[in-house]
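For this depiction, one protein chain was excluded, whereas all remaining protein chains were kept in their positions.
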Amino acid sequence: MGKVFAFHGGIHPPQNKQQSTGLAIQPGPVPKTVRLPVQQHIGAPAQPLVTVGQRVLKGQLIAEPGGRLSVAIHASVSGTVTAVGMMQVAHSSGMDALCIEIENDRLDEWVPHAGLEDFRSLNSNDLADFIRGKGVAGMGGAGFPTDVKLHVGDHHIINTLVINAAECEPYITADDMLMRERADQVIAGIGVICHMLKPSHVMIGIEDNKPQAIRALQQAALGNRHNIDVVVVPTKYPSGGEKQLIKLLTGVEVPSGGIPADVGIVCQNVGTAVAIHRAVAHGEPLISRVVTMTGDALARPHNMEVAIGTPFVDLLDQANLKENQLARLVVGGPMMGFTVNDDELPITKTTNCLIAATWEEMPEANPAQSCIRCGQCEQACPVELLPQQLHWFAKGREFDKAKNHNLFDCIECGACSYVCPSEIPLVQYYRFAKAEIRKEEAETRKADHAKKRFEARVARQEAEVAEKEARRKQRAEAAVKAQAVKKDKLEADAAKPAVTADAAAPVTDIKALKTAAAVTRTKLRQVEKALKNAENKGLEGVETLTQTVATLQTKADAAQQAYDEALNPAAAAPAPVLDLKQLKTNAAVARTKLRQAEKALAKAQDSGEGDIAALQARLTEQQAKTELAQAAYDTAESGEAAPAVAPAISAEQLAELKADWDAAQAKVAKAQAALDTAIANESPAAEKMKAGVAKLQAKADEAKKAYDDAASPVTAAAAPAISAEQLAELQADVDGMTAKVSKAQAALDTAIANESPAAEKMTAGVAKLQARLDEAVQALQAAGGAVAEPVVEPEPELDLKALKQQVSIMRTKLRKVEKAVEAAEESGEDTSELVADQAQLQQRFEAAKAQFDAEEAALVARAAEEGVDLKQLKIDAAMARAAVTKAERALAKVTEPDDQQEKLAQALEAAKQKAEQLNSTLSRFE
Amino acid sequence: MALIRVTSPHVHKANRTADVMRLVLLATLPALLAMTFFFGWGTLINVIWASLLAVGMEAAIIRLRKRPVMFYLRDYSAVVTAILLALALPPFAPWWLTLVGVFVAIVIAKHLYGGLGQNPFNPAMVAYALLLVSFPVMMTRWNMPTVLLDNGALGLFDSIAVIFGGLEPAQIDQFTGATPLDAFKHRGGLTSEEAWRQIDVLANGIGAWHAVSAAYVMGGIFLLNRKVFTWHIPLAMLAAMTVPSILLFGFDPDSYADPFFHLTAGGTMMGAFFIATDPVTAASSNKGKLFYGAGIGLLIFVIRSWGNYPDAVAFAVLLMNLAAPFIDLYTQPRSYGHTQAKRGLKGDS
Partner (left out) sequence: MNLVFLAVLVLLALGAAFGLILGYASIRFKVEGNPLVDEIDGLLPQTQCGQCGYPGCRPYAEAIAEGDVINKCPPGGQGTVDALAGLLDIESMALDAEDAAAEPIKSIAYIREDECIGCTKCIQACPVDAILGAAKQMHTVITSECTGCDLCVEPCPVDCIDMLPIETTLTSWKWDQPKPGVELIATDRRGAVHEGAA
């Protein structure tokens, strides 16, 4: 027998153990229902695997471990699952936790199970997994997952196995009786643990107040292959504390914050050893345990083997509770157990004792008196803390100091409270302080985290602004460069006509004219932009700028008109060539001057210096002059332009025109695609590109018109014989248009939701698109294609979304009015008007809601008719879209053209197809 | 079923503050009897008078502080303070001296600091020290042991008359004199041996003091046995007095008193077992108690040998009261699982 060491402190409360050792362990009551909390252990809660109504067999797995540090739960009876939900559990808070409730069918039907024939053939990993599957948790009280404890051998060298048989808490005799009756099972369980941990020494620590158990153990351990010592320790609370027992048996202290394995020791409870034995030898999961029923309010205190999940009341009945004497129901021992206020709560894997105490036995605590610093708590503390100091710190909320005085080494054994002459609830102070410290630490962590996220966000925003600024600068520089180039070119152009051949003039001139007109328009736009800038930045002279822009706008319009007009009657009156030249030079000079003025203005605006208004005025003047010159030139030039178009257009010419149109259309399509990409990337160039696309579109339209005009005499005759091919083309056009319109509409909706200032413009754009669509439809109809109205009409597609939005807006309005009414009522103002408003809004809201609901219901119904789950479809579509984006991104990342890229491209294609398919299905229902 | 929900533990040692205080009261009985036997009725009268005053003042001040009066009175702490003070006062101290003392002890030294458990200084000793410096004549005019009196002890009613009636000093002088410590200190040019032979109170009266000291030791052992306090403080204090007195007495027996005299004359034993062990004002850890006790012992010896006052228990205790929190800071025990004990304020912000 080993030498017994000592630990500091400790107390000798009355044992009260003999009451419950009179009878052998009795079979427990057969419960009507069992309630199994998914968390009966330390660590993560288990995850339920059963549903309500499911029939389960005894020993069947009903909840699997929810993580590494977790324990499986098995059905402790056979029967039907009647509930999976929040129910009150045995916890000091009296709160609810997730439980599985099973109604016992009393058939006691086991799930097939078998033990291991030879556990020694398995390695410790597999054996630990096997034990994990049987849901074994520490049965001493804390409920630490046993397999985790048996696994520590992987990281630590274990030389001593300590079996905790001390059972130091008064009243409890469950382990005592277990050892008296099943000592061989304890030893067998130790054999399994030894196989897994390979300790060189096994010590069973047992208090000297259990002579029978000591004899039984010694008998069972005789001749055992393992080096098992039954070490009898003096009876002193809390010798059964893990760390205290280790100190008692080995003289070694477990370092603060560490685990026994750090010093080469693993500690297991005797009950756990038996559970391990039963799991390994018989394949039985942990579904029952020995519970001590004791206390003066019981007529027949004894130990019983109870199915986990049995309600307390069944046990109390079996122990003949004297109900009128029950004052306090304690789960666990009198020193560390907790009280409950309900006897319907279930037995768990860690419930080793129930004390039904009378008032005389456990009188209500006297009110706490002042601490007189008697120091008895220090004499009693098994961890050698300064309990009264900790109490002062907790009382004064000086948690830092409490932590510094090793509060977290406190094992909450209650020895200090037990001896305190002032009856201060010291343990509660420590629990309170510990919880507060943990909460504070969590809050600090969260605050730090929030700070990091906030700083990251600020940094990101700053980077975005900087990036934008850099891009803006880049653009400005590029524009300056381009201008310089253009200026050179124009100057050269202006010089050229005078030198080069006169004959070449007309051709160059028309081109130059067109460029010039476009340039003028661009300038105008730039001025507009400058104005906007000025507005945003709140510079002075905004009003003047606005006026300028307005005048410029009208002038630009006039110029455009003039240009158009000039283009048409070009053939009318030919003008002298010399004049033309002169005029052209004039115009060029004027333009140059205008550009200079603009530049000066832009510079002034950028730097914010100089008299912007004056510059602006000069610019305007120059603009007018330029236009005048241009107009003069235009008029002159148009007279010299090509002769009127011959009425007799050859077929060849017609073909040419057609080619033109086709090319223009192709360009539009290309530009549109580019624009879409730009929008998707949220490129700042999108606006410009949009304008470009519009322009191209206009050009294409023009080309088409020209073609149409030219062809009409031709087609007039051929009209009735329009080929099916052409019809199909037209149809495609219409379809494309429809898609565009809906797209534009969607963009518009977003803009409205964001209250974007572009919304108005976009509305106009949508209207225009709509008009074009109508045109296309008409053309198609004229061509003989019957276009089904509902297909063209984009409204139904948007209905649901719009309705939903409307409902939301209505609700908001209503709420606002309600608030206003409340406010008005509070301040005692007249609310009748508001109330009327409210009623009206309410009505409207309800109407909108009803409409929306009906629409949605119809939709869902329609979908359901076709056997499609709309929600699922939506989710699938969204996922498919996400997959496409992902694939695209992956593709973009791969730069080298190799197999991978091809593969990715293929994957992208596939994803796109799927997404499209889903989208189309979805769009059918929306 | 009306079940209560409370925190663990659910059982409690039958040991309340009141029980502790009652044990202390019980332990003072031998000394009280010895004092009454050897010095007359005065001590008994004073003890009763002081107790009444203490209970009254405690009740009044608790009421002023708006606390439940009975709850606090039941802990007997006021009575203990009063009795210890009364035992320390000269047996025939006039009634107002006790009144002032109890007032200082209960109201100023205890409740003005926040009541039981909050006072940094031992209330009885604060009162004693204050009376000693304010009324030195009365406080040092100890009556002679009855054996030295020609007329024998004063009767009970005479005693009451002396205390409450304020008899003339001339009459009092008849039966009062110096304490042995006082006599030894102010022995003129006599060597200690001569003093022991020539001074009456030393030659013949010392027995009474020995008896009273023995009574205090009896009470102290009883309290130790009942685990009201641990052995650390008394032992350290007595040892710290004995060792230097042995050394100095061995070195120069003519100038210094012998160790036995130090231990048995004056308030040494009362201080060791009833004053220094007051948990509220003492150091709390076992190691700290050793330092605390030793400090008191040493201070008593130093003041007695070289200071102005013949006895020094009160001053020594008060000085060490001051030092107790500091001692506590540097004598914290090493907690389980830690390699080092925490020392000082390190880490406390």
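In this document, chain identifiers A and B correspond to the written order of the chains, with residue numbering beginning at 1 in each.
Assume a contact is a pair of C-beta atoms (placed from the backbone, for glycine too) under 8 Å apart; a residue touches a chain by one contact, two chains touch by 3 or more.
Fair warning: this is a prediction, and the values are worked out from it, not measured in the lab.
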From the listed residues A:Lys198, A:Lys439, A:Lys489 or A:Lys529, report the one that touches the chain absent from this view.
A:Lys439
Among A:Gln219, A:Thr812, A:Gln843 or A:Ser920, which residue is in contact with the omitted chain in the full complex?
A:Thr812
Pick out which of A:Gly67, A:Gly85 or A:Pro367 touches the chain that's been left out of the picture.
A:Pro367
Counting contacts across the full complex, list the positions on subunit A that touch the omitted chain.
39, 89, 91-93, 95-97, 366-368, 394-395, 424-425, 428-429, 431-432, 435-436, 439, 443, 446-451, 453-454, 456-458, 749-750, 753-754, 804-805, 808-809, 811-812, 815
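Here is the rule we go by: only the chains that are shown with their structure count from here on.
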Cα centroid separation, subunit A vs subunit B, in Å, comes to 71
Can you name the residues of subunit B that touch subunit A in the complex?
1, 3-13, 15-17, 19-20, 71, 75, 77, 115-118, 230, 279-280, 282, 284-286, 332-339, 342, 347-349
Note: in the complex, subunit A contacts subunit B through residues 7-8, 11, 13-14, 92, 94, 170, 243, 247, 253-258, 323, 326-330, 332, 334-343, 355, 357, 362, 364-367, 369-376, 378-379, 382-386, 388-389, 400-401, 404-406, 409, 412, 414, 417-419, 421-423, 425, 427-428, 431
